[in-house]
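Comments concern the structure below.
Subset of chains shown; positions unchanged.
Per-chain numbering from 1; labels A and B assigned in written order.
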Amino acid sequence: MSRAIILGGSRGIGKAISESLKSIEIDVFAASRKDVDTSNLDSVKNFVKVHDQTDILVLNTGGPPPKEFMNIDEEDWNKYHRQLFLGFCIVLQNIKVNDDGYIFLISSSVIKEPNSKLIVSSAYRAAFSEVFKIISKDYAAKNISCINIAPGLINTNRTKEVVENIEEHKKSLPMKRLGEPEEIGNFVKAIIENKIKYLSGVVINFDGANSSFIF
Amino acid sequence: MSRAIILGGSRGIGKAISESLKSIEIDVFAASRKDVDTSNLDSVKNFVKVHDQTDILVLNTGGPPPKEFMNIDEEDWNKYHRQLFLGFCIVLQNIKVNDDGYIFLISSSVIKEPNSKLIVSSAYRAAFSEVFKIISKDYAAKNISCINIAPGLINTNRTKEVVENIEEHKKSLPMKRLGEPEEIGNFVKAIIENKIKYLSGVVINFDGANSSFIF
């Protein structure tokens, strides 16, 4: 039986991935904020002492509330630098992913279309995506696939906090709806279940045809 | 039971997709070159008269042999303009994809990293990817997902024709191997089987972590 560690696994997209993986008999550790707070590096260091090995790793965490550039202060930058970037780096440096494994990064569509309301998230999620891309080549040598899923608007509590007047907003989306967390959960499950390995080093926009750029 | 039309369905990646979809009880029409030759527009027009409706459509066709830019003549351009671009446009204009369906385009990683040996393929596959992106927004309104899979080097007869000294080449790849057609076949199957719909309007590089660009 394979083992999975899922950060931010107690709610939203992380929870949906946890449920999907459990349904195919994977031994899932769905880490909640109580288990590890990626904005707190001591918490991360303690976590990786205990959870130091896995077959499947899902890097997932929420972002900050919307804030305009001029109002973002040093403390904001540093906190989310830790939460969205540095904590994940420490996780990757310390948790051994077993050969033939998988690492999924749940980033955001803002890495390709940065958003003025989500400027902190756009910046640090993009930064970590660069790291993830680079190391995907090293992991490939061990047949470990690295897949960066960049969701658009997904039907989670977080989205309700970030987007005002969500019913109105839906009408502007090509599918007239938000994505469901289960779609991402099942997507992750399907890749693992079908032993798809050659999909790696890739950013996959998951946004219901909403983006406008070609690549 | 759902129905699928798979162009180029008798060999390589197309065949692997056909086999995968048959395994989940989809009624597959795997079109061979005898059924439809996308480089011949009359052939395409006849084909779409008979096959005018489907739940799942896979746009897939081989490309031209390698040729340097200075040696490509008008006939080459026109032939592959039909095969890689125009034939697919006619297919989309004439085959009705049912609501809640799927359209997969099997393009190539050369659309993002164009290749001097595959210049014709780079050009026209990119051109059709633009069309596919645009219309993905229209299809989204009918809950039809449009997914552009851009394979790197896949273990098919075609690849053996295009790449010299393939064993040597493998060593330069991050995974030290080509992709298997079944990985793409199973990927397509998994998306359909799990009713993943919010993945749409997206280009998915499928290249074993070989590309160097971030997005």
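The working rule: contacts are C-beta pairs under 8 Å (C-beta built on N, C-alpha and C of every residue); 3 or more make two chains touch, one makes a residue touch a chain.
On a predicted model such as this, the values are computed, not experimentally measured, just so you know.
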Quick one: 2 copies here, how many in the whole complex? 4
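The definition used in the following text is that only the chains that are shown with their structure count from here on.
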Just give me the whole-number Å value for how far the CA centre of chain A lies from that of chain B. 28
For chain B, which residues are in contact with chain A within the complex? 111-112, 129-130, 133, 136-137, 139-141, 143, 145-146, 152, 174-176, 179-180, 183-184, 186-187, 189-191, 193-211, 214-215
